[in-house]
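Just one protein chain is left out here, and the rest sit where they should.
Up next is chain A:
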Amino acid sequence: MSACAEGEPSRAPIPMERPEAEPLSASGSCQAGEAEAEAGSGPAAEEPGGRAAGTMMEDCLSKKIEITVSEAEKRTGRNAMNMQEIYTAYLIETRAVESQTEGQCSPPDSLWRRYSEFELLRNYLLVNYPHIVVPPLPEKRAEFVWHKLSADNMDPDFVERRRIGLENFLIRVASHPIICQDKIFYSFLTQEGGWKEMVNETGFQLKAESRLKALNATFRVKNPDKRFTELKHYSDELQSVISHLLRVRARVADRLYGVYKVHGNYGRVFSEWSAIEKEMGDGLQSAGHHMDVYAASIDDILEEEEHYADQLKEYLFYAEALRAVCRKHELIQYDLEMAAQDLASKKQQCEELATGTLRTFSLKGMTSKLFGQESPEQREGKIKVLEEQIHDGEEQLKSKNVEGREFVKSAWADIERFKEQKNHDLKEALINYAVMQISMCKKGIQVWTNAKECFSKM
């Protein structure tokens, strides 16, 4: 998405906040010919996600145990094809919060996990909690890299930033009122051996495949909940704008690095020049030193900015999780609509058979007209079959409706929780970024003031 230049028609903003929660009645209903199919029922009150989450916060795992990813280590092992590989393992430490406050410093429980195990955990959560905006993992491969940063996964800076990202992921999951209670998650933190097998035994892999397929399929939903449609649009826009931001930021960092580093050349030439001067020599020499300091200062500045970039990246990936939830709603809704449509057509068929009239064109009707009608017994049989199917269909539709409504309710609650979290986190990140800029300016003023003083003594 290109930056908004003047004159470019701006898209209508998609506000994240909605002034009031809309009732569910209109949504989820599908148009079936003779509305005998049960559609979404009356309005259901919606709890503001924030409050609901708030009351449950005390139950969150994060309140009970302290989680850190404290170390990273290079390991060698064998991969699935029995070939040797090098990978990084991360040490997860957990410590009960209470033991801290009592003044006891009990040693933490710890185990080692590698990135692929984190991925497995996350996929499991995605499949089993489709109504939750599941926290994302730090990026698999280094992206949005500017020239000084390495794109190598084994690079120590990358590993360090990944360690922080993984810790952040675990804390986010542990702070979520619903998924923190998951047994598989708890085992991930506490049970070193056999965890992988345990996860696979849940059979989530099959669900994972169909989920992936469905997420990418194209289909047209007739009556989705408008909030989810708008939210999906928003998440697409968010992904686009944050990607663009991160790309440009990387280029900005690159250029800024260049500006600062070239000043280091002043240091060298002032030093050489001072050698041939008498009175000017000292002033030049010391000014040159300050130029070296200036050139070196950019390294710390940009390292701090990388953390800011990581915060943005988290929400870039969060946008994808958000999108997934919206897609799940569409899937459920589509399924519902198809079921209702199928039911309606069966009912129609039944009616036509019963009354002998042909309401709508059907090939069967045509052929029976052309090639002679069926016997009354045959017709009775068909009607009976259809009536059974209709009965089953109605039951199914009822439960699908309930499922649909439940999903919308719980998903929207989590979305509200997510919105609050996002606004809070990003606001803090942006303010910190501004603070970083001020700090950078202060350093600049300091260095140049020092240099100026040296020049004045020339």
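Everything below uses one rule, namely that contacts are C-beta pairs under 8 Å (C-beta built on N, C-alpha and C of every residue); 3 or more make two chains touch, one makes a residue touch a chain; residues count from 1.
Rule of thumb we're sticking to: contacts and distances are computed from a predicted model.
Its record in UniProt calls the unshown chain "Sorting nexin-30", which is the match among "Nucleolar protein 1", "TAF9 factor", "Sorting nexin-30" or "aldehyde dehydrogenase (NAD(+))".
The chain not shown here is touched by just one of A:L238, A:C326 or A:L353, and that residue is A:L238. Contact with the undisplayed chain is limited, among A:A151, A:I164, A:V269 or A:M338, to A:V269.
Checked against the full complex, the candidates A:R75, A:K140 or A:K442 give a single residue touching the omitted chain, namely A:K442. What chain A contributes to its contact with the hidden chain is residues 1, 3-5, 10-11, 13-17, 234, 237-238, 241-242, 244-245, 248-249, 251-252, 254-256, 258-259, 262-263, 265-266, 269, 272-273, 276, 279-280, 283, 287, 423, 426-427, 430-431, 433-434, 437-438, 441-442, 444-445, 448-449, 451-452, 455-456, 458.
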